[in-house]
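Sharing a structure below in structure tokens format, with a few things to ask.
Heads up, one of the protein chains got dropped from this complex, but the rest are sitting where they should.
Letters A, B and C mark the chains as written, and numbering starts fresh at 1 in each.
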Amino acid sequence: MTSVLLDVSNISLSFGNNRVLHDINFAVLEHSIHAIIGPNGAGKTSLLNCISGFYRPQEGSITFGEHDLTKTPTTQIAPLGIARTFQNIALYTGLNTVDNLMAARHIHMKQNSIQSMLYWGRAKREEIENRRFVEEIIDFLEITEIRESIVGTLPYGLRKRIELGRALALEPTVLLLDEPMAGMNADEKEDMARFVLDIHERKGVTIVLIEHDMGVVMDISDQVVVLDFGRKIGEGTPDEVKNDPGVIRAYLGEAHRVSETVADG
Amino acid sequence: MNWILVPQQFMTGILNGGTLALIALGIVLIYKSSEVFNFAHGHMVMLGAFLVWFFAGGTSQEASGMPFALPFGVAVVAAITVAVLVGLAIERFTLRPMTGQPLLAIILVTLGLAQLLEGTTTLLFGTQPKGFPSPIDSSSVITIEVPPINGQSIVFLDRIILKQVLVVTFIVAIIAAVIFILFFRFTRAGLRMRATSENHELARSVGIKVPRVFGMSWAIAGIIATIGGILLAMVSGVSINLATVALVAFPAILLGGLESFGGAILGGLIVGLVAEMVKASTVIQVRNSAEIAPYVLILIVLIIRPEGLFGRKRIERV
Amino acid sequence: MASIKPAGEFNTAYEQDMRFLRNPRMIILAIIAIAVTYYLPNLSPGYLGPTLNLLAYTIIALQGLNILTGLCGQISLGQAAFMLVGAYASALLMIHINWPIWLTIPAAGLVAGGVGLIFGLPSLRVKGFYLTMATLAAQFIIPWLTRNIAPEYLGGTSGSIEVPVPVIFGVALNDPVKFFYLSFTVLIITTILTNNVTRTKLGRAFVSIRDNDLAAELLGVNLFSYKLRAFFIAAALAGVAGALKAHYQRGVGTEFGYGLGESIILLGMLVIGGLGTRLGPFFGAVTLILLEDVAIEMGARLAEIFPDQSAQLLTSFRPIFFGAVLILFLIFEPRGLAHRWNLIKAAWRLRPFAR
Partner (left out) sequence: MLKVNNIEVVYSDVILVLRGVTLEVGDGQIVSLLGANGAGKSTTLKAISGLLHSQQGEVTRGSIEFDGQRIDNLTPDDIVQLGIVQVLEGRPLFEHLTVEDNLRTGALFRGVSNAQLKQDLDEVYHFFPRLLEFRNRTSGYLSGGEQQMVVIGRALMAKPKLMLLDEPSLGLAPLLVQNIFRIIEQINAESGVSMLIVEQNANVALQTATYGYVMENGRVVLDGSAEALANNADIKEFYLGIGAGGERKSYRDVKHYKRRKRWLG
């Protein structure tokens, strides 16, 4: 019996008069891959922003363990074990790959600023230990060749992967991925899907995923939530969602059928 | 507080604020079109004042040995022409090559320009403060008698004395400000500037000649700065110090919000007001603090209400 | 920092990879360089003595500014004002409670750092240019306070006091050569401290705020707390630099050069040297101070040729020269000399394959 890890209940979010999320409810089970899909402007990213503490919903709660994330200070959320990636990659462009990942070890380092400046005792020990940890992630994601490249100079696909690595460096229990496959070709998507599955299977990380590519979503997720105009219009396993008439009408529509026809040859 | 002085200082403050508001407008204009915080604007103001002084042949006492002795109005036109050329040259030769550089580099270029303008002005016109050939006698005043209320004169007030020159500068500043706002809001050139200010590459992609827009902004800023310089000089004469006085426009625009003309005007008025109102204090240190009062004010505002009074909230996304 | 290591050199442990001086040869070279520098003012006490002292405290102030502006991305126009705070702090502690120099300098750092914190407070709510305005406010408010508050201590409206000569181990540091032992020692210490910032948690937190503050916050970096730390360190180093400057010049006050112009020049030096790089403060200070000497010399020559305009020429030359140098550098070498240096070094290491 798997337990609920992240419980989103009755979330409503507005900006001024613009209501972005209406009364959203769903539960993410431990060790699952949970996809959020829906048309653009449906509020998917806003929902992710609520979970990661970037937005503060006016109503509702998001329970994670004994914490209500909507009331947890933004900087306290990552230390609880919640990491994320961004729709428009948000790396530290002036740092190299290693330092980008090391920067994510921030919350795991106990050195104070004076120790940092002296580079003595705990600071030195921690830097070396964490460096080892980070190098393992780099190896796992197969980006060793670009370890010392400044990330601002790297191509899009690699930056997406470094960003995944940075999220992993937090050692999260929940990983929030905002369109990890956007702008990739089928080949690159396969790689990314494999990494996501590896992270899920080998490290036991629970994954919440926003993605437009229905192929990816249907293949890898355990549960799917469908949003439209800020409301939840469907929920269930990929098969249930795929055949839900409401979902088809609002979102999947013809596009879904088109890809099937092409697939049939 | 020395209450007797309050109404007097209030009016003087507002009137001083008019000129500040106009100077602030020039900074906001450059910022809106090209996202450059022009720290050299104060020096453009100073240069404008010197140019008018120069073309008008100084005051009657200084006139001997000056190459020009144009009537005041002509001197203003000549000064504005030079200021426009300076503005265009600044854009063309320093800021255009900097396109695409980070914020800090651009701020520094304008700081470098400020130094360059200061040095050049000293070189050309000397270090001594000058009298300004103002068309208005700075000693003439307008006296407003405050009528007694209910047959009783108010305890601390019977009249307000306003320098005529201050009233004139205020009116000129406000008229100039209104013209520029209308221009920006309702003309196509204004739309070009507004579009360019948001996204240069995008503006280029829709066929806007972006360098021309920048040039135009700098030219207009040159005009505004010169007018501001004239107004300041009419009140306090011509000297290198005008640049520092004009720097107070920065707190003013932050107070009003960096992107709003209306805000810049209101900010200018408030800063002018605050700088005069402290003079009504009974504490000597506060009374002397006119030069820093705007900065203290802005510090408080930055802590309490940072987006200023009219600044737009950023549309922030991740 | 991306680095290309000399051919044939490989690191086998992370600890080794993270060292600055990677092998015994480099350590020996560093020791020799330091020893030579200590001796350097003796070669020409009249010129090198003052110049090297000026360089030492300028670089320290730049190292502070580099933390705040270069690493943390917060542009500061108030560095000179924080130097003034440190200068007064050290002078007053020595005059009134007789503290020795080795105590007054760190104390000056702490006091200036504390004042820096006050002007860093707006960073709770604002960023970018707005924060720069807070530092500009510092640049106006602090010198004003020194002229208008506690005149019996700070020197009143003229705003200056005499500062005693520091004494260490019974030796009065009363000439530039002796004083350099102090200023260079302090520079070595600040260099070690600031370089450590760049390779540890603290520095990465700063850079992550600079490069993407929203992401940094979501990754657990407390923006306000770290920005305040950057403000503190920057102001503290300015304070240390100011203390050295005050004791070196034996006087402190607004007329000793702590104005907006100085703050701008410091920022300019940093950009010319290379923002956010370890070598930037050194390159920037050395280049501009040497160039300025040349400029002053040229101004003096010109003044001899045109004696009528000599006053004008002398006062106008410095700003014209500095403005022009700054603009030209920003246009033609916007990433600073440290970047150029790295390119040259990389080309050297890759020889003979480099073009």
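One rule holds in what follows: a residue touches a chain if its C-beta (ideal position, glycine included) is under 8 Å from a C-beta of that chain, and two chains touch if they have at least 3 such contacts.
The shown structure was predicted, so the numbers you read here are calculated from the model rather than taken from an experiment.
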Chains still shown that are in contact with the chain withheld from the display: A, B
Hidden partner chain, touching residue among B:Arg92, B:Arg194 or B:Arg287: B:Arg194
Residue touching the undisplayed chain, where the options are A:Ala27, A:Ile128, A:Ile150 or A:Leu197: A:Leu197
Footprint left on chain B by the chain that the document does not show: 99-100, 188, 191-192, 194-195, 198-209, 312, 315
Absent chain, residues of chain A that touch it: 18, 38-42, 87, 142, 155-157, 179, 182-191, 193-194, 197, 212, 214-216, 219-220, 250-256, 258-259, 262-265
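What we mean here is this: only the chains that are shown with their structure count from here on.
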Chain A-chain C separation of Cα centroids, rounded to whole Å: 42
Distance between the centres, which are taken as Cα means, of chain B and chain A, whole angstrom: 49
Centre-to-centre distance between chain C and chain B (centres being mean Cα positions), rounded to whole Å: 33
Multi-partner residues of chain A (at least 2 other chains): 54, 86, 90
Contacts with two or more other chains, residues of chain C listed in rising order: 214-215, 218
Chain C to chain A touching residues, read off their complex: 1-3, 14-15, 17-18, 193-194, 196-197, 199-205, 207-208, 210-212, 214-223, 229, 276
Complex contact set, residues of chain C against chain B: 69, 75, 119, 121-122, 124-126, 128-134, 136-137, 140-141, 144, 148-149, 214-215, 218, 261, 264, 267-268, 271, 275, 311-313, 315-327, 330-331, 334
Residue numbers on chain B that touch chain C, as the complex places them: 37, 94, 97-98, 101, 103-105, 107-109, 111-120, 122-123, 126-127, 250-251, 254, 258, 285, 288-289, 291-292, 295-296, 298-299, 302-303, 306, 316, 318
